[in-house]
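Only one protein chain is missing from this complex, and each of the others stays in its spot.
Let's look at chain A:
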Amino acid sequence: MIDLMGIINLNEAEEHVGELSRSRSLASIPFAGRYRLIDFVLSNMVNSEISNVGIFIQHKYRSLVDHLRSGKDWDLARKRDGLFVLPPAYTRTPMQVHRGDVENLYSNLDYIYQSRQKYVIIAGANIVSNMDYRVILEYHKNTEADITVLYTKANCGTHDCVRSNILGLGPEGRVLTISEFKDTGGYQNMSIDMFIMKKDLLIELINQCIARGDYDFVKHCIIKNVKKLKVYGYHHPGYAARISSLQSYFQHSMELLNPHIWKELFFKSGLIYTKVKDEAPAKYIHETEVTNSLIASGCYVEGKVENSILFRGVKVHKGAYIKNSVIMQKGNIGPGVILENVICDKDVHITANKQLKGEYSYPLVIKKGRVI
């Protein structure tokens, strides 16, 4: 039993992911062939023995609630603790325009109060990684920090660091400054916006913010207090992908085709759980050519697939050629179709002999349910 509760705070800007987040929150964007982004942080919490997880949701949450249901697939359907899905409750802030996540935390303060755990980890859903929070809690206790911020060494020359927070670190990992990324490349100490602190401090920070009229958790509750509080950085040495734009979504999807990353992300300190679908294993018919690809269950492959990710239940017909592409759940790729640098959202049907091509730096996104 670990004395740590989890808060998944869904407040990420999702507009930069474009079409993929039109009808869903960033947390429920499909990723890696069978998951949704939230599965990673949620599974990490469960694998770290956290049994009390509150998910603070804001809007466009139909698909997310459908995905999570009782939390059973993450072993979080419990009598004691378990999964709590917390939409904004306006009882504490009646008639007010909802401006930011602190207001949502504030309106659900009862849940945080009533939780039994002493420590809390607050995380978003936009970081894809496999990590053990128990280790970080130990670190937090040893440094006697007020707040521990997780960060990674991100290569901002090759990856999208826009709108991320960069840590200025002092000796022994003390965080001196947190500032938004300015257009400078190279390796940066990028915050992955996960924070460990005592639950009491979180409640205090929320109350303070609300009293001042502030509403943005990271900007107002954390960054404003960097000098006042003892804030330490914890370097996560492993893989951590930050999904913040369509480009980063595509780039990090393609990184999964590296077996080392595949192994680390899906097996390292615990498995990644998701809603089960009871699909049969993937099936290959004669004369397929499937190389450097990830193929999920329920797929039926007759054509050629190269450097691509096929989600559950995708059909690739004879003579089709899929290259550098992501085909989401139940995609149906007709005979003779050629796709390159394309992301097909769920239930897309590409009829025979169509040719669609995007650019690696700007993949073509086909809207959910479209027939082309």
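Going forward, a contact is a pair of C-beta atoms (placed from the backbone, for glycine too) under 8 Å apart; a residue touches a chain by one contact, two chains touch by 3 or more; residues count from 1.
One rule holds in what follows: contacts and distances are computed from a predicted model.
UniProt lists the omitted chain of the complex under the protein name "Glucose-1-phosphate adenylyltransferase" (options: "Glucose-1-phosphate adenylyltransferase", "Dihydrolipoyl dehydrogenase", "Cytochrome c oxidase accessory protein CcoG" or "NADH-quinone oxidoreductase subunit F").
Check A:A13, A:V135, A:V276 or A:V371 against the missing chain and you find that the one touching it is A:V276.
When the missing chain is restored to the complex, the residue among A:G54, A:G298, A:G331 or A:G358 that touches it is A:G298.
One chain is missing from the display, and on chain A it is touched by residues 32-34, 43, 72, 257, 259, 262-263, 265-266, 271-274, 276-298, 300, 309-311.
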